[in-house]
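The block underneath contains the structure these notes are about, expressed in structure tokens.
A single protein chain has been omitted from the complex, and every remaining protein chain is retained in its original position.
Chains: A and B, in written order; residue numbering restarts at 1 for each.
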Amino acid sequence: MSEDSKAPHTTSVARLLWILLALLALLALSAGSALVKLGVWNNVINLGVSVSKTVLVMAVFMHETEARNLTRLASVLGFVWLTMLIGLSLFDFVTRSHVPAPW
Amino acid sequence: MSAVAESVPARGETVSVEEQYDDAVQQREAATLGMWVFLATEILFFGVLFASYTICRVLYPLGFAEASRHTDMLLGTAETAVLLISSSLIALAVRAIKLDERRPAVILMCATALLGASFLVMHGFEYHDEYQEHLIPGIDFQQTGPHVRAVELFFCLYYFITGFHSVHVFIGVCVIGTLAVRVARGTFGPQRYTTLELAALYWHLVDIVWIFVYPVIYLVGRSG
Partner (left out) sequence: MSATAHPELSVRSFLARDYGLLDWLTTRDHKRIAILYALGITFFFFLGGVAATLIRFNLVEPQGAIMSAETYNKTFTFHGVVMVWFFLIPSIPATLGNFLLPLMIGARDVAFPRLNLASWYLYIGGGLFTIAALLAGGVDTGWTFYTPFSTMFSNSNVFLVVIGVFITGFSSIFTGLNFIVTVHSLRTRGMHWFRLPLFVWGIYATSLVMVLATPVLAMTLALIGLERGLGVGVFDPALGGDPLLFQHLFWFYSHPAVYIMILPAMGVASEIITCFVRRRIFGYRFMTYSMLAIAVIGFLVWGHHMFVAGQSVYASTLFSLLSFIVAVPSAIKVFNWTATLRKGDISFEAPMLYALGFVGLFMLGGLTGLILAAPALDIPLTDTYFVIAHFHYVMVGGSVMAYLGGIHYWWPKITGWLYPEGWARFAAILMFFGFNLTFFPQYLLGYEGMPRRYFSYLPEFQLLNILSSAGASILAVGYLMPALYLLWSLRYGRAAGNNPWDARGLEWQTSSPPPKENFLSPPVVREPYAYHEAAP
């Protein structure tokens, strides 16, 4: 009995290799830009590159098993929850005011 | 109701369907959903370390920048490239198995495992260098400067994050290596490949975690 109801769906070699190239280019971008003083944009670029790489890996490399809406939902749920954890905790830390001791 | 149903295999074995499933398609879909749910738990597991890092970095931006400069950016970048390449190789391997290209699949899987092992070796070199530079909190930490406490905090996180990640890499290398042997023996084929897909998903997760580890550990304050 076959695990697929039809012939297994595959991505072409070319596509997979192009994505790899894109990933390595993004890596070079983050590494290169880190050596340049760009202030807050360093962080923006680095985070943006990480998110982009993740999206590429998930959308292309992991695509076949992610094809159903349900698994797509499962795949983002972890990230969403992590954002909630970091977001609300950070909100506490950045909104604290320093009350100096009276002495 | 369902017995073990088999069709005459072209190449590769057929999959046996467990009795709680009606057919192989249902079983496969359940297995992949299960794996994705597991990956979500791993995101949250590592996420605690990223949350701790984020908060500490917001509190001590200068200290973290100085600490990051102590890490080996060249090795870190190489490790990232290695994992990205290995991710593409395992994706190619799963593709090959689906197309019944067994020999390429074995080679690709072995290459994935080797790249994973080389990641661990490179990281071992990093740890060795850090040991020599007295950068191991709690065991041998001798640094000075105005941000020394934050540097120590950074390195606590560094060892925690890379330590847990390396354990996951090691497990992945063992699993993929073992599966490569089974592929060579003909256990998997176009009729039966779910286990390989699940292992590949796990490996991609290991890659994704590192995609985030890399900039937060190696790329802070590099422009001096």
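Keep in mind that, in the parts below, contacts are C-beta pairs under 8 Å (C-beta built on N, C-alpha and C of every residue); 3 or more make two chains touch, one makes a residue touch a chain.
Everything quoted here is computed from the prediction, not taken from an experiment.
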Of B:V15, B:L153 or B:L219, the residue touching the omitted chain is B:L153
Among the options A:A14, A:L88 or A:A101, which residue touches the chain absent from this view? A:L88
Please output the residues of chain B touching the missing chain, sorted low to high. 1, 18-21, 26, 29-30, 33-34, 37-38, 40-42, 44-49, 51-52, 55-56, 59-60, 63, 137-139, 141, 149-150, 152-153, 156-157, 160, 164
For chain A, residues in touch with the removed chain: 70, 77-78, 81, 84-85, 88-89, 91-93, 95-97
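Just so we're on the same page, only the chains that are shown with their structure count from here on.
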Suppose each chain is reduced to the average of its Cα coordinates; what separation in Å results between chain A and chain B? 14
Hey, which residues of chain A end up touching chain B in the complex? 1-5, 8, 10-11, 13, 16-17, 19-20, 23-24, 27, 30-31, 34-38, 42, 46-47, 49-50, 53-54, 57-58, 60-62, 64-66, 68, 70-71, 74-75, 77-79, 81-82, 85-86, 89-90, 93-94
Listed in rising order, the residues of chain B that touch chain A in the complex are 5-7, 14-15, 17, 23-25, 27-29, 32-33, 35-37, 39-44, 47-48, 50-51, 54-55, 58-59, 73, 77, 80-81, 84-85, 87-88, 90-92, 94-95, 98-99, 190-194, 197, 200-201, 204, 207-208, 211-212, 214-216, 219, 222-224
